[in-house]
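The structure under discussion appears below in the form of structure tokens.
Every protein chain of the complex appears in place save one, which is left out.
The chains carry the letters A and B, assigned in the order they are written, with residues numbered from 1 in each.
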Amino acid sequence: MRLLRNLLRNPAGAIGLAMMALTAAATVLTPLLSPFDPFALDFANAMQPPSALHWFGTDNFGRDIFTRVLAGAVYDLRLALICVFGPMAIGVLVGLAAGYFGGRVDALLMRLTDIVWAFPFYVLVLAIVGVLGPSETNLYIAFFIVNWIGYARIVRGETLLISRLEFIEAARVLRFGRLRVMLRHILPNATTPALVYSMSDVVLTVQAVAAMSFFGLGVQPPAPEWGLLIVESIDFMREAPWMTIFPGLAIVWIGIAFALLGEGLSTALKPKG
Amino acid sequence: MFLAILKRLLMLVPVLIGITLLSFLLLQIMPGDPASRALGTRASAEELEAMRQLWGLDKPLWVQYLYFLRDCVTGSFGVSIFHKQPIITLVAARLPFTLAIVAYSTVIALVIALPFAILAAARRGRLTDVAIRQVFVVLIAMPPFWLCYVLILFLALGLGWFPTGGVGEGFLANLYRLFLPSLVVGLSTAALIQQSLRAALIDTMQADYIDTARAKGLRGREIFLRHVLPNSLISTISIIGVRVSWIIGGTVVVEKIFSVPGLGSLLIDAIVSRDLPVIRGLTVFFAVMVVIVNLITDICYALADPRVRLE
Partner (left out) sequence: MSLLSIRNLRTEFQSPSGIARAVDGVSFDVEPGEIFGIVGESGCGKSATCRSILRLFGGAPARIAGGQILLDGAGDLAAMTERELAQVRGRDAAFIFQDPLTALNPTMKIGRQIAEVILRHRKASRAEAREAALQLLRDVHVTSPERRLDAYPHELSGGLRQRVVIAMALALRPRLIIADEPTTALDVTVQDQILRLLKERRDSLGTSIILITHDLGVVSQICDRMAVMYAGRLVETGRVREVLDAPSHPYTRALLAALPGQVGRDRALTPIEGAPPSLIAPPPGCRFAPRCTRALARCTQGDPPPLAPRAGAAPGHLDACILDEVSDAAA
């Protein structure tokens, strides 16, 4: 649709989209791209540096790292997208309500966000997952509890601004139902900055997910999640640095893709003129 | 001024109470029974009961919360199960290192981000500006914990310029040893603030009073040093203020990797060993730290910008 075209028109958006498409294609086409099984152990070929056969080299179990990285993409992307867009939905609703209804509802919600906001992100997520126990579900729970706040604040701010604008006044005068005003008029405009923010949130969430694996609190082995790949490589860092570097580069790649997408979105969504 | 600060502190009380409440409730969701976890599966029923009484686990929830609140206010936070020491002692011993990394990282972040922001603003729209932005995009995309290992790989193991961790005696020794962990946090923070810094600089550079300065006959460098920079630095304070939470949270990761005995590694150890009182106490402490640093930032901002009163 039109958004896509606008996005493609600016360089950042186009490159970001291309990178995402490339990644998605590579993930889907893994069997075509690589003959190796990400979980198959092959000690004879362990710790091989990158070569024509093993593009990213092999790890201490002889597994082909390129294949593992591609397989890991599914984990990290799924985790990141759920942990971003789920909380985003919650945050947007809360922010809308706070900004639109104002008064005590707003004050209460803002107090709440102030309190949760005071905790450094990592501290809170670590504490929650640490308390609940390491598992993917608990990871989701932790992120859902913590991550919605940024969105709530952004959307609340925008809603406050937009509610005062004249066309909303006009809608109110015309006796449109409250819900309708909120959904049809305020929602699209207020969520635009939240959408742009979500892109940078994905970048940071992918890192956070990987960091959780690092602390043993996230996805468990032998899943080829990128953070896990890095953790498992630490003991072998001296002999096989490629084990550490490539999974990290994968995270950087995704990060760049989403960052560029965010830039492109921000330009594309700007009102003309 | 002092009255305003006092008023601010009073306004913080509900937030602080909320922090303690949240931390308390957080740890209530822990599955299982803390007593049996602490004493092991082979403890007798009496021993378990004694442990529960010691911790007040037999009392109703709200009473437990009040005990916890009292602990927080008196600063005791209880005793660590794992270390068998009062938590406050542990915190006192480790706080300086964490604070050192926080301060060091902030300095590094500014040293890296500010010059590039100035360059990008001066060459706005041109190739230099775009190139700088892309470099910082790549920087943001690097996960901090991976960056730690990359730096260790190249700078510590490879070139041998820096140790792989630990802390030293005295200021200079720590300046050296804490460089790598602070560099990691500093780099990712720099990546986050560079855009805002550039925008603040551009805003300042396009202000009318810069035109007035030129109309007086002042030249580029004078204008920059006397008008652009001071006003931009004020914005810098608030830009950093927003990121305080991020910087403090960043220490958690790097402390563990670089074996720095700070609060972050204490938290991680506590989580691994299921040391409930420490987890609870530290979560409160971290949040309070963020709140206090934010207050200090606000005060600095009010001092720096004559248009702003702390009210």
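Note that a residue touches a chain if its C-beta (ideal position, glycine included) is under 8 Å from a C-beta of that chain, and two chains touch if they have at least 3 such contacts.
If you're wondering where the values come from, they're calculated on a predicted model, not measured in any experiment.
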Chains in view touching the one left out: B
Residue among B:4, B:93, B:150 or B:207 touching the omitted chain: B:207
Sole contact to the chain not displayed, among B:49, B:269 or B:305: B:305
Hidden partner interface residues of subunit B, rising order: 205-219, 222, 226-227, 230-231, 234, 304-307
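Note that only the chains that are shown with their structure count from here on.
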Centre-of-Cα separation between subunit B and subunit A, whole angstrom: 22
Interface residues, subunit A side, partner subunit B - complex: 111-112, 114-124, 126-128, 130-133, 200, 203, 206-207, 210-211, 214-217, 227, 230, 234, 237-238, 241, 244-245, 247-248, 251-256, 259-260, 263
Subunit A-touching residues of subunit B, taken from the complex the two chains share: 14-15, 18-19, 22-23, 26-27, 29-31, 137-138, 140-147, 149-150, 152-153, 157, 245-246, 248-250, 252-253, 256, 267-268, 270-272, 274, 279, 282-283, 286-288, 290-291
